[in-house]
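One chain of protein is taken out of this complex; the other chains stay put.
Chains here go by letter, A and B, matching the order in which they are written, and residues are numbered from 1 within each.
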Amino acid sequence: MTDSVLTANDLGRAFGSVVALHSVDFEVPPGRIGLVGANGAGKTTLVKILLGILRPTTGTATVFGDDATSEFLPIRSRVGYMPETDCLPLDMTAADFLIHAAGLAGLPRNAARQRGSDVLTLVGLHEERFRRIGSFSTGMKQRTKLAQAIVGHPDLVFLDEPTAGLDPEGRGDMLDLIARLGGFGINVLVSSHILGDIERTCDWVLMLDGGTVIRSGPLDQLVEADVASVEITGDADAVAAFLRAAGADVDSDGRRLIVTASGADPFLLIRDALAETGAGMLSLGPRATTLEDVFLRQGSSQ
Amino acid sequence: MIDDPALVDNPTVEVTDVSKWFGPKVAVSKITCSFGPGVTGLLGPNGAGKTTLLRMVTGLIRPSEGAISVLGEWPRSSPKVYAEIGLVPEESAVYTHMTGREYVEYAAVLSGVDGPASATDRAIEAVALEDAADRKLDGYSKGMRQRAKVVAALVADPKILVLDEPLNGTDPVQRNHLIAVFRQLGDEGRTVIVSSHVLEEIERMSDRVLAIVDGRLAAAGDVAAIRRAMSDIPYRVRVETTRPRQLAARLLEDAVVHGVAIEDEAILVETEDLSSLGHQVAVAAKRVEAVPTVFRPEDASLESVFRYLVRRR
Partner (left out) sequence: MTDSGVVYDLGYKPYEGDKRGRRGAVATTYRDGNYRVLGIKRRARKKILPWALAAFVMVPAVVFVGFAFLLSTFAPEADSPFGSHADYFELTGTIVLLFVALAAPELLIPDRREGVLSIYSSRPLLPDDYVLARFGSLLTVAAGFMLIPQVLMYFGFAALDADGFFSALWSNGGAIPRILAATAVYAIAYTPLALLIATVANRKSAATGVYLGTLLIGTILSAALVEATTMPGRRYTAMLAFGELPTHVNDWIWGTSSSEPTPMAMAGFDAWVSLLVIGAVAVIATLIVVWRYRRLL
């Protein structure tokens, strides 16, 4: 792909006798990319190689077509990074720190001041920005981390476990912010072990397990359009019977039915079944394999 | 049969009108609830008081007011009672130079278990940690350390198991496995209390949930029932369908919904009664010859329930 944002070719990295990555190959298009895998699967190592912080022991990787190891300076001028670990200076205010971060991204002084302020508003830090970061809650720190990652208007931003330590409300807010980044023209790579985070924000998934890529593909390929999944309230058996009588194939798991109808529209049949039998539905949709199903199918890890 | 969803029949852990303050800060405020066999999920924003409550339940701190009883007694009153509580804390408190097996056996000895070696074997088998049991803990990934901590908590065969963010760092396979383990433990009659921020996981694991906001008990019971109890907030449901406008008009006319919004090929409806909406949408769709392909309540999930609870303060 000529317009791939990220590529890797037989990439590997070992730390002494511990092999963190091996035989990693992928070509990822622009957009919102999810990097999924358990802790220890190699996600952070991969991100560090793409940023030029670590050298691979074998193979190559590119970011926007530039080699990640030999051309990391131009790459770093175009990317932002939100680390998983603590990375904020506790004795500075968020406002001052953002000016510093903008300067590090190459912005001249006045632009740095302006941009730092705009980005802090974008992530939802208002009066708090004039307080020392040492006094911030986890949610505020995560927002500050995100702000410094995007302050240079990067073309791609790496987010490492962005919802770590956040409570459900904070997590929801952070995921909403991340989902909006795409609309700002910023490509996003979210690295997370929480599948729900990826499902909510990404359109392409790169799955790592045991140091290698087990899947790389668009998220919506996971949806099968001709198969319906419905959760029934009321008499599920009657509904199943009606559907089977109409020639559909019904896979039943308690109140959840998976309905396939060759040559007919399963949704139409379901509609009629519900209308006839008096049952209702709690949810209806195309059968979506979740990320989790894919992971589980690909094999287990230790 | 008890009516209050915050309480259970046959409780093993009872929290009665408990408050805890640290100087001017009231961490827990007049909470009354109980826990029994099965899995109870505990949720709440950061700093809401969940951790404080759990620390009181495990006897690490005393309430400022009110009473906590575990199996009828204060948890630290006797080693016997205390041994019945297994705790899996959030911090990574493991001894890295030990192997998994040694760590679990150490926990067994500390808890005064008879026959620590065989208890260790049983516990390891229950959580399927056999393959890694003889490797040193510092070589474990975060997800495996979580499992090792769970095993260590289980080795004394406790009646009550308290877990703080137990699935942190685990991959989907390990997570699935652990969820099955917790459900199993709950089915066996143990009292399992799980605290987590990842609500999708709580939904899958728990029979009931307790929500704590600002130190107070904000909601209790089964998720769907809690949502129904929030009767001042109508349900929003997304319906994707052919002939959306016709279906929308029909639904309004039949007075099935009291609000409709159109968004591209989908309609967003508001209704008070989610349970009968499903059937009524099918009937209305048939009338106007529309075929709905998606019916998705936007806010019946635990996450939405949580958002409402938190915003109402």
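Criterion: contacts are C-beta pairs under 8 Å (C-beta built on N, C-alpha and C of every residue); 3 or more make two chains touch, one makes a residue touch a chain.
All values derive from a computational prediction rather than experimental measurement.
Partner chains of the missing chain, restricted to those shown and counted over the full complex, are A.
From the options A:Val19, A:Leu51 or A:Ala241, the residue with contact to the unseen chain in the full assembly is A:Leu51. Per the touch definition above, the residue from A:Pro56, A:Gly139, A:Gly152 or A:Pro168 contacting the chain not shown is A:Gly152.
Touch with the chain omitted from the figure is made, among A:His22, A:His100 or A:Arg200, by A:His100.
Contact between subunit A and the unshown chain involves residues 51, 53, 73-74, 76-77, 79-81, 83, 85-93, 96, 100-101, 103-108, 111, 115, 118, 121-122, 132, 148, 152-153, 158, 180, 183-185.
Methods note: only the chains that are shown with their structure count from here on.
Subunit A and subunit B, compared by their mean Cα positions, are separated by 24 Å.
Those residues of subunit B that touch subunit A in the complex are listed here as 43-48, 131-132, 141-144, 169-174, 176, 197-200, 274-283, 285-286, 291-297, 303, 306-307, 310.
Only residues 37-41, 137-139, 165-172, 193-196, 209, 228, 233-234, 265, 267-268, 270-272, 274-275, 278-286, 291-292, 295-296, 300-302 of subunit A touch subunit B when the two sit together in their complex.
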